[in-house]
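Certain chains of the assembly are absent from this excerpt, and the rest are unmoved.
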Amino acid sequence: MRFGVVVFPGSNCDYDCYYVVRDLLGEEVDFIWHKERRVEGFDCLILPGGFSYGDYLRTGAIARFSPIMRAVSGFAARGGLVIGICNGFQILLESNLLPGAMMKNKNLRFICRFVNIRVENNLTSFTNLCQIGQVLKVPIAHIDGSYYADHEIIGTLKENNQIIFRYCNEEGGLAQESNPNGSKDFIAGISNRQGNVLGLMPHPERASESILGSEDGRLIFESVVRAVKGRVK
Amino acid sequence: MQKLFQAKVYVSLKKGLADPQGSTIKEALESLGYRNLSEVRFGKYIEVKLRAKTKKGAEQKLKEMCGKLLVNPIIEEYSYHIEEEG
Amino acid sequence: MKEPERITLDLVRAHGLTEEEYKKIKDMLGRDPNFTELGIFSVMWSEHCSYKSSKPLLRMFPTSGENILIKAGEENAGVVDIGEGLAVVMKMESHNHPSAVEPFQGAATGVGGIIRDIFTMGARPIALLDSLRFGHLGNGHNRYLFSGVVGGIAAYGNCMGIPTVGGEVYFDETYEGNPLVNVMCVGVARRDNLVKARAGGLGNPVLYVGADTGRDGLGGASFASRELTEESDKDRPAVQIGDPFKEKLLLEACLELLNTGVVVGMQDMGAAGLTSSTSETASRGNSGMRIDLSLVPRREEGMIPYELMLSESQERMLVIIKRGKERETRRVFDKWDLHAVPIGEVTDDGYLTVLDKDRRVAEIPVKFLTEDAPVYMREEREPEYLGKIKDVSISTIPEPQDYDDVLKILLASPTISSKRWVYEQYDYMIRTDTVLRPGGDAAVIRIKGTEKAIALTCDGNGRYCFLDPYEGGKIAVAEAARNVVCVGAKPLAITNCLNFGNPTKPYVFWQFRRCVEGIADACGILETPVSGGNVSFYNENPKGAIDPTPVVGMLGLIEKMDFLCTPWFKKEGDLIILLGECREEIGGSEYLQLIHGLKAGQIPRLDLERERAVQNTCLEVIRAHLVSSAHDCSEGGLAVTLAECCISNSGKERGAIIELEAFPEILSIRMDALLFGETQSRILISCHPRNFLQIQRVARRNKVPCARLGVVTGDRLTIRRIKKRVLDLSLKELGEKWRKGLSHGDD
């Protein structure tokens, strides 16, 4: 199968994602420059982390207008798999491919550390190798990661099982101390209603090798591979 | 003939949303001895100089820019002030 | 700004040039310089660019070695070979004064500048480290500086996608009003991809790339000129606003351009902007250069040649390409939405010729600006304070009643406590190569596609150098090397940043000389040549010069990933062993300062041969897989080191029981000196009991004392002497103190 990693000006986790797919998963992967207008031939698109356009106005606000985003939207509408990680998640929010918005972390500082997230829904193409309630150890690295949506949206997210990951403690419990950035309802990752677009703040590509402290993030990429290859069969 | 307009856009978090930056500044001011504060809110200030034929036209464009890019209506609200550059 | 009609002596002085220097300029040129030329000379002959006070002493540094590919001073940064066709480029630089007035932007632009120094050479920056000094946190302004500086480094480094993997922070009143912000950047390049900052090839185009030129930091490298600026002061702030997004584009575009093979030379426009980048590349290339200022992109109207030449606007590069390759070049920069503007060409007449359209505004032989700049041997005198404070008799210092309390106070002091509050604001994991994250003795970055990793750390102790600059200089190198050894790396080379007061004060210059001698001697014996560095003078506050503060950045190489070692205790039942010996040395210690309020005494003496033996022993036993952990003994002494080994692996803390009779020195040393003295050349390791004999054998062969102190066990740190408790604290208590020293619990 073939992954595409979109490169925006200011993306800087692009190569990290590329490396995981090519070197650790052994799958095909290409970079896609943001000025491109087509995404044919890809099975899954990754919008990587970083600081698109410096995040100078709001995170993801300017990148959402990149030429490639129209193609990404079309791809998503046709059921293509899209993962937005960190800045990529923020871009998906600004593009309205996912509901809600990001606010500053509650401590107002950038936070880089390993956190625990709990798998809330394993019936997606991104989590089919996980157990419900499984705790994954994955790092975060952001300053605008406090997920916000109003009551109504949160309600629909819950109803449709769109909350995919929640911040939790090591045992999987939801405690305020283990919500690193103050996200509503401990939300660390959500999907769209159809379940083919995932946005998450933690960086699974940084937790895909034991030498880096965790391999849990790999489950997400491997789930995608399984979903795509299963579909082909 | 186009005229030059100076627009000022004030973006703040929607009322009702927690504003940690505002509260942090408030606390800092209080610790400096300013005790009579009832609220501090923190937002963005964007100055845009644009050319248009009429003030109406300029205003129209400005609102579009706010709607499309400058403001995220999920969490932010804005007001503005626009006048012809003298 | 308007050009003054005449060049008066006042104007010359306002440019920081002396009367003699001005006369020299006139003699060299055979005429009076014009205003633009005066500006050009003033920045190129400034301390910052010419190293006029430090050059003669810096020659003492050993700069060559089997791993050195490009020596310090030859290019923007030295280059170290790490095998397999790969080279490491590293450099450290200060941004102290801008950070004092605008901590966030000052620190941010400091990061931007040092990153450019690295990718200028064709290397991809892979790591940043920051060495910081502030006054005490009890003072609100110092807290503002501290959080602003950390925020600025985070904002710039994170946005660039370069992990900040290590550093250090000290708090001491000497830095009140003059904080130190030193940032080190490390890059990796293929050896054959290295670029030189040289202009060659008659007629080759000179391109200007990056941000537009404004009136930023005009002449920041040379002077703060009241006379000149009175009325323009407002629009001439000394601090720039960093644009990491633009720099990220510059970085990617420049590295991409290098792969096309069209680049002849490249140099960032740092201090003295266009002036230094044009004259230095021409000088190194033994060529000349002609540029036309009317082509320079600018942010403001009405800028005169003087301003364009001296501006220090950030995020700009000068690129010299092969003639005829303009189209390839434009394609790359267009892709990244950057303008690359041809502003001139390489000549062969040895002159820097500056035009403004048809008008010739400056014409100076480039060597006048570079190699022929003045050099001084400053006057030096041993400071009087040394006589008074050196001899503190230990017997007059009361021994503490309660060692539990002392350890808790030390662990909670901001200088010793966990730096998590700082490094968690830095993205230290990006690039997925940070194998050992901040919190260890040195950071370890693997090199993908090889078995190798590099280890990085920086160190320096201003208090030591204040009390004994020679020993302090030595210790800075030795401790940095020791830190790198503790993670399993062989020390290869250093870079450094020397932060001192006003060099025209004889005592400051004496301190400088002694520090440089110490660093040079240590580098010689430890075989870690100096690959580059930076000097920051004039660090003063109203009380006088800051403590002399050399900061050493060390690069180590881990040839095989499985040599990697970490500092924390790991297994119940492991033995705890000290390599090295304890002496009765509490002078200059953190303990003496914090508990007794004394900044005095003879600092620990460093025997470089012993140091080398200890490091070799440690490296050998790590590489033989005999040890479970290794941690160097530094500020706070043995007790703090033990505590750190117990608690620094958050979530996996391990207790220890120490029996002091195990020390041969126990009878001759005071308890406080034993626990908190900062004797050098000591490393605390832990190992499986079955490996102890073998470790002892290695130590004996290297003539290194090796004592078994105790065992890893339980959930307390207990220190006993003949079965009597000296110190006994739960890991929970220790951890809480240590973790909250900086964060005060706010998370």
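We just call them A, B and C in the order they show up, numbering each chain from 1.
Going forward, contacts are C-beta pairs under 8 Å (C-beta built on N, C-alpha and C of every residue); 3 or more make two chains touch, one makes a residue touch a chain.
Worth saying up front: this structure is predicted, and the values here are computed from it rather than measured.
> Since only one instance of every chain type is displayed, give the whole complex's chain counts in label form.
A x1, B x2, C x1
Definition applied: only the chains that are shown with their structure count from here on.
> Using the average of all C-alpha atoms in each chain as its centre, how far is it in Å between chain A and chain C?
From the centre of chain A to the centre of chain C is 36 Å.
> Using mean CA coordinates as chain centres, what's the chain A-chain B distance in Å?
Between these chains, centre-to-centre, one finds 31 Å.
> Centroid of chain B to centroid of chain C, CA atoms only: how many Å?
Computed value for the inter-centroid distance: 41 Å.
> Residues of chain A touching chain C in their complex?
Counting only chain A, the residues touching chain C are 9-10, 12-13, 15-16, 19-20, 23, 33, 50-51, 53-56, 107, 109-113, 139, 141, 143, 177, 203, 205-206, 208-209, 211-213.
> Please give the residue numbers of chain C that touch chain A in the complex, ascending.
151, 154-155, 158-161, 243-246, 248-249, 335-337, 423-432, 434-435, 437, 446, 448, 561, 746-747
> Residues of chain B touching chain A in their complex?
Against chain A, chain B makes touches at 13, 17, 20-21, 24, 69-70, 72, 74-75.
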